[in-house]
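As you look at this complex, bear in mind that one protein chain is not there, while each of the others sits in place.
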Amino acid sequence: MSEEKKPIYYADYLQLDRLLSAQAPESERLGRPAHDELLFIIVHQAYELWFKQILHELALVDGIFANANVDDRDIGRAVAALQRIERILKLVIGQLDVLETMTPQDFLEFRDLLFPSSGFQSLQFRLIEIGLGLRRGDRVTPDDKPYDSRLNETDRARVQAAEAVPSLSDRIEVWLGRTPFVEIGGYRFQESYRAAVTDMLARDAAILRDNPTIGAMEREAGLAGLEAAQERFEAIYDEARHAALVEQGAWRFSLGALQAALFVTLYRDEPVLQLPFRLLSLLMDIDETMTAWRYRHALMAQRMIGRKLGTGGSSGHDYLSEAAKRYRVFGDLFALSTFLIPRSALPPLPDELRRAMGYGYAAPKD
Amino acid sequence: MSEEKKPIYYADYLQLDRLLSAQAPESERLGRPAHDELLFIIVHQAYELWFKQILHELALVDGIFANANVDDRDIGRAVAALQRIERILKLVIGQLDVLETMTPQDFLEFRDLLFPSSGFQSLQFRLIEIGLGLRRGDRVTPDDKPYDSRLNETDRARVQAAEAVPSLSDRIEVWLGRTPFVEIGGYRFQESYRAAVTDMLARDAAILRDNPTIGAMEREAGLAGLEAAQERFEAIYDEARHAALVEQGAWRFSLGALQAALFVTLYRDEPVLQLPFRLLSLLMDIDETMTAWRYRHALMAQRMIGRKLGTGGSSGHDYLSEAAKRYRVFGDLFALSTFLIPRSALPPLPDELRRAMGYGYAAPKD
Amino acid sequence: MSEEKKPIYYADYLQLDRLLSAQAPESERLGRPAHDELLFIIVHQAYELWFKQILHELALVDGIFANANVDDRDIGRAVAALQRIERILKLVIGQLDVLETMTPQDFLEFRDLLFPSSGFQSLQFRLIEIGLGLRRGDRVTPDDKPYDSRLNETDRARVQAAEAVPSLSDRIEVWLGRTPFVEIGGYRFQESYRAAVTDMLARDAAILRDNPTIGAMEREAGLAGLEAAQERFEAIYDEARHAALVEQGAWRFSLGALQAALFVTLYRDEPVLQLPFRLLSLLMDIDETMTAWRYRHALMAQRMIGRKLGTGGSSGHDYLSEAAKRYRVFGDLFALSTFLIPRSALPPLPDELRRAMGYGYAAPKD
Partner (left out) sequence: MSEEKKPIYYADYLQLDRLLSAQAPESERLGRPAHDELLFIIVHQAYELWFKQILHELALVDGIFANANVDDRDIGRAVAALQRIERILKLVIGQLDVLETMTPQDFLEFRDLLFPSSGFQSLQFRLIEIGLGLRRGDRVTPDDKPYDSRLNETDRARVQAAEAVPSLSDRIEVWLGRTPFVEIGGYRFQESYRAAVTDMLARDAAILRDNPTIGAMEREAGLAGLEAAQERFEAIYDEARHAALVEQGAWRFSLGALQAALFVTLYRDEPVLQLPFRLLSLLMDIDETMTAWRYRHALMAQRMIGRKLGTGGSSGHDYLSEAAKRYRVFGDLFALSTFLIPRSALPPLPDELRRAMGYGYAAPKD
């Protein structure tokens, strides 16, 4: 421990004087204090503290994948950072349990005093969404104005600056696109794999046609679903089709990135793929937790505010379910699970490839 | 402790021989064991154990509110039972975190072996939904067949028998409708309260019209919402309007029940109303937790299965968001928060009423 | 909504400029930034924000019970505030899951820079402990100096001022001591109840003596335990014995408070006792959650720091387990469960008493 520097005091280190004097309830300023306004302030301040941490971790991950050549040593750090983000998101969802100890009527005591401020104005939350890869065009805007119209100029500028640089989704897409394996003797893999998937989808279609326990509507929906699936799958191997589906929003990642993600998922037990697989899983965890949070948040809003001003209630629900569908940044990774086949049915990898994916010190076992 | 009876052994008491021999993975039966199938079985068995407990608590609550005259001593027990149900629901949502340690590909190893069995076939879950008050007509059926068509005859019969008897929602509606207070000198309360709410809604409309920061679409949506709100509110005092809105599904509870629920919520600090208020809150908690669970479950399904067979993916999402909106059993209670006014603005209660709502031993304080 | 006042902006309302600029990692100041120091700061700042909220709720509860005459309307609010405190404590325990994403080695990058600051210096945490009722004498001091010797003068002064005023435990003790019921015809209750408990303890002793499956040591320990229990129980009815046991620290509450707490617990179904019962339960919940938190915190410390400097490791463990035993503020309430008897065996209450405990509008049912 560094003897030279003067001893540090807990409260100074954490700047508690600033931190704990930054709660100024409007209801008190206006001389009719509402007990629960402090809770409202503190919950949101806690959110913002955690958002800062999430942005700090996203910056680390971005720094790692911004490299043209990602050092394997760094993938472990990226995975740890994403793991931390996921834990933080789970934690802040829990903060809703505390906020819900405030009843709608207690909220009424000060709610109108805060107008028109709103959680939609959280710059940091927007930066997290953008940093992950949510694009302006993906957003559902409840009214006819751009989503950032409620932000002040400074914040709007920062949001737009963030939209102008590559997101985590962009970084991952490029990084996946660089995965060497898929090419090395990979073509043989592709062929056999395509056959396997096509069989699987055909078998599923057969069941839908032949099975009496399935209703007509369900059958049609199912068959349509399978056709669309086949089409999306083919698009993984065909530039033109792929481009068309990207146009329609059915795929977001490049052809190479999709192939690599599929490869990583299928052969995740290979030493060199184990961390990339965790990375992809964590991206889905984060996506899913963000969605679950938006949903819980909307449920609470409805309960707190009821149905007026369309801030909650049914219109809120429509907004939300729309959002739930469209705010999925890594939807491609979820969609890929449509094309998985059982480990047991996986085409074996060529030996030289498996060797390349093992550790220098060890020969691959068969 | 009863000396006479022979000593009990933990494993016998819990019938562990039966319990722990009731896991028979299909993949093992068919000679190609899949490690993760046991997890799949155990998660679902744990669900079913907890469902049994929930039904046990629902039966207790039903027994209490089935009485023409609910003993105040029993309301505390009902509240405790509902509190337990809510905790159990929170716990079983957590089981998804464990299930999600199974990857889509691991699931594939045995998924097809289980066809066409499905969680939709859980009799106990259906009985919980029905017991709470979900009606056949409220359900979203993904195909053209009734939701219970996938159940076997015995189970279908039990589901239909359950649908034929009063649900918790029905019991609560009747019990609320019997609340004495609303009448005692209540008319004066109603009048003043109606005025207060009408003012509030008018003020909100004014803001929508006058505030520049609000977009046109948002303004129209908001004003429409306020009109609908005013209409729903008026319907609480008008048999004919109420009947019409029930017809349209805008209200479910009777006029008297809605008035009572509003009264309990507004004057919840009165000793006699404190437990009824907790009761109503717990009904909303349970409703909300059921919804959140359906949602998390659908997210997981999409991740596990991808988009084929319409079991997950977007169509699953539509189903789910529809369900999220329509499976709300106690939606009336959520909707009432639209009509709350701040405690500080509450019309005072007549003294004789407050006295009636205090304890015998104590005079009400003013 | 108040049209007059100028519109509020989210970031201004939450003072995000101050809040989000209050993180100054030492490692950055010294020019060798450690990525994880920000997490360390933010976790602790989030703790302090929540501590402020807990103190806000404790103040509300204190204000209520400081009254010579507690309005029944307020007990519901006190229960709600304690419920909120319990939820907050559960939440902040969860923050450890996030902190544990920092590995011991990552902590090492900046740990020594913080010397000698320590969580033990959290003024607000001390104020919470004191506010609940932890007394200076209850504390385990790892070294030969008073527990507040690590605080600076200002903080030490505030800690000592807090120790000088009544705690929640004191307030509750007085309030319980005032419970009217125990006296009203209560003597008859006391007698029959004493007999019932004495029988129960005797029966337990018989089992210990006669049961072959019980080991000698266990038998002696058990019998000794029963004797001590009988003694503690008798002390509830005997000033002199009670005073002696308070001296020894076996009881903390006054005779009257203990009797009342027992009465509330036994007859909690009576309407007038339902909220007081929840109140007592919540005090135990809070006590238990504080203890569980101290324990999880110590486990984490040991993992982070290992065994040196006695800050964790075995000596930490001893400190902690001592603390776990002695920091129990409402230990009396836990101890009372020793003297409960089954509802079915409860002596019935005299009618006039039950009437007094019902609501004015309703006659008690038999």
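Letters are used for the chains, namely A, B and C, taken in the order the chains are written, and counting of residues starts over at 1 for each.
Rule of thumb we're sticking to: contacts are C-beta pairs under 8 Å (C-beta built on N, C-alpha and C of every residue); 3 or more make two chains touch, one makes a residue touch a chain.
Everything quoted here is computed from the prediction, not taken from an experiment.
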- Message: Quick check: which displayed chains does the absent chain contact?
- Response: A, B, C
- Item | Which residue of C:R18, C:R32, C:R135 or C:R209 touches the chain not shown here | C:R32
- Task: May I ask you to list the residues on subunit B that touch the chain which is not drawn?
- Result: 1-2, 5, 7-16, 18-20, 22-24, 26, 30, 35, 38-39, 41-42, 44-46, 48-50, 52-53, 56, 60, 80, 83-84, 87-88, 90-91, 94-95, 97-98, 101, 112-119, 121-124, 152, 155
- Residues belonging to subunit A that touch the chain removed from view: 1, 3, 7, 69, 71-77, 180, 203-204, 206-207, 210, 213, 268-272, 274-275, 277, 355-362, 365
- subunit C residues touching the omitted chain (full complex): 32, 103-106, 108-109, 115-116, 142-145, 149-150, 201, 204, 207-208, 211, 213-218, 221-222, 225-226, 228-229, 265-266, 268, 281, 284, 288, 291-292, 295-296, 299-300, 302-310, 313-315, 317-318, 320-321, 324-325, 334-344
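Definition applied: only the chains that are shown with their structure count from here on.
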- Averaged-CA centre spacing for the pair subunit C and subunit B, given as whole angstrom: 32
- Task: Starting from the mean Cα coordinates of subunit A and subunit B, work out the distance between those two points in Å.
- Result: 29
- Query: In subunit C, which residues are in touch with two or more of the other chains?
  - Reply: 1, 7
